[in-house]
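Note that this is a trimmed complex: some chains were dropped, and none of the rest were shifted.
By letter and in written order, the chains are A, B and C; residue numbering begins at 1 in each of them.
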């Protein structure tokens, strides 16, 4: 075989030699294709595996950690939450609507394949600045695609986050997280076992869509990548809705041994992974696979990434039942093979053997790379920059108005308005809160959901930045009154073959791991997306964190806005933030540099616990974490109906108003309960600063008794709410 | 000058709309083999010169009316 | 009350409607679209969602579901039929209600709380509201832009068939209060006889304080009251 063949499929020469060794003979083209996708970064995690091993993955709440299609955490009452996040960055860069839509479709299949009914979707998005037309095109296409799929299938999209930064121009990030609910006995697994059990494909027919998508996700975007694509996958949410109902019915009827969605690398990866988990072999007869097009080769059938398909192994004798259920939902089911006990993936076409590979060669024997890491040159240089003597640029009022009109900080309503966030009638806290909250019917409980990652922090200090992403998620969960439970992640980085990128990856993961350990939120699963580069320039490292929290009693949900006059406003935490890595510095000084403030995870944990404890006592009226834009912006976010008057004392107005430092939460409480709060904080040794009082229709900030900011709500709320709409030239 | 534009999904691209219509026509008992759905557009141009109009239309189709990643287009000028 | 909720392939507010009726103490039945009779029911609900993916046109394919023939018969005989969102679209497609629903003027899907004004409280569906009352019920649709020709509109106006209009928080049926470009700010209409109602907003989403308010409850209460009055 010519080296060109395997190289084009993304295999290195050493990898090809390894295949020769494993097979003891030359592979045919189909076999090379199968190896290529199974050994792609996307399917094999060959580069990330050694690093991911360091994540804490256990805890009393974890019912299923990494390794299955999605993680599962227990929420009591025999119920569990299933959740996972996944990227669809490259497909979305090429065809934003379909790329994002199929991203949602794919992650939802990961959830219902576990036996859970999906109850929510979140979307974590990163784009280049909206000053560029192409980024607007990508944003509107991606948002329409997420809505197009989620709205139609009827799963509410309840949250997410969006940042705009030039490093994402040309390489947007589209990470979708899905969450489902199940009863413990319904947990299903992606496993093929029991010799002779039939193997069936159910759902959509197989076409020539997205062949080599998995490989494609594992290369940098270039001019040629478009040409490499055989056909863009098109999502069919209607089909998936039917497929979902049918699958849940089959799982409820206990008709299946195993079930797995066909995602990247389609039939190949689903069959191989299921057989791998079951220590079995699998035999497939390709002529039995229902097809959408004629003349498809075995290669195309095995590698097609047609959407809305699942591979199932029913219990022997229950094929008819599977077929009946699928037919009732207007879908097809076909037996295409059987489980064997010889540990081989055997592929036949019309009875003729076309491929035979030991399953283990594709899974366990996949190469693992320990890539070299090297601290990038920028790191120390940027870290050494100090901004202590920087002066406020213009008046506080001008800066304030500029910051809240920045799309990264401004309201994301233009986006989430396009998502049905209420279908299912379980959404208690809608998008716009710190975390979304869904009620669990039949209980008093709710779950809180959020996604977070400030990649500028990660760029400046990958270790701290990774930890901070987890911290921010935990704070958002706590601010609605929920206890952080566990996380899923989606690790978006550049080309890991570059030592500087691998260093970012390694450091960021270490930070994530440490924060998860201290905060008690194990990693239950996730996804790695490398090669996020355009023309050699990498995105800012973006380890997206999706967190789930539990709220025992829905009557204790906390809002993030003032709801009455005279609420006493306090800050939990330090009054002063830093300018390093802040939105202020980026936007007003056009600099992204500096040393991030030191991070004490134990202290963060204590503050979160303190906040939750206060909330249990029922004395808090609102809570909101201070993130991008600092104290002034956080206050603007809390003043929706009622304004506030705040008094700040000390030095360095700039750092106090606009500096950033995670671990700070603004709370409000009635005047009557204020002494109790002050006493508890003192006892617990938690820094607490009285800021002022809610009321009126302006946001007024006094600095050392002098008014430095006094803006009517009627002036800044519209700027905050319409910032994105204005740039997209359309009404929110 | 007027242009009629037809935009269709490329052959290999899945057409969920068309398939759904196809299935329901079949269920309703019509002798239908397949349905594919695309777009039809009428564009009135402020350009009297045919050759120029042709050029403009081709550019418009490529840039905006069709998505070359998944669609083909075809147009015809009139009048 | 015997309530049937039709489940089309792609319906996704069917369970929401069911749960909302449960909040009211009723236990509705789901009716599979391939069934052929709605005999014995007092109310038929056509729920929201994306029946048949909303492919081709919203509601266009669902209208040919086997069950629809009998729903049409039921409606013609005076039975109560309540179409919400996609249900409204199906009702216009099958001709039980006049007009049609086009793509929102802004071309975006919109999910948002929305103020409505009750324009006719004499109906089986609205008798628990005040005439002119302003209520808040969320919308969630991409194609809710109601259109009808001049004569048709005049007939709706003259016969009191306009049930809800989109309004500003102050109750003005102005362009500012209109989220989707609907003609005459129409959010919901009823047939001449008053037994078939179609509306784009989702009252089933606002029957519990915890999930966003109770302004939709009035419709459920009205229907129960009207039905009790009839027995």
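One rule holds for everything that comes next: a residue touches a chain if its C-beta (ideal position, glycine included) is under 8 Å from a C-beta of that chain, and two chains touch if they have at least 3 such contacts.
Owing to the predicted nature of the structure, the values given are computational and were not obtained by experimental measurement.
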Taken as a whole, the complex in this structure file has the formula A x1, B x2, C x1
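Please note the rule applied: only the chains that are shown with their structure count from here on.
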In whole angstrom, the CA-centroid distance of chain A from chain C equals 36
Each of the following residues of chain C touches two or more other chains, namely 52-53, 55
Among chain A residues, those touching two or more other chains are 236, 238-239, 330
Residue positions on chain C within touch of chain A in the complex are 9-10, 12-13, 15-16, 19-20, 48-50, 52-55, 106, 108-112, 138, 140, 142, 202, 204-205, 208, 210-212
In the complex, chain A touches chain C at residues 144, 147-148, 151-154, 236-239, 241-242, 329-330, 416-428, 430, 439, 441, 554, 730-731
Within the complex, chain A is touched by chain B residues 9-10, 12-16, 19-20, 23, 67, 69-70
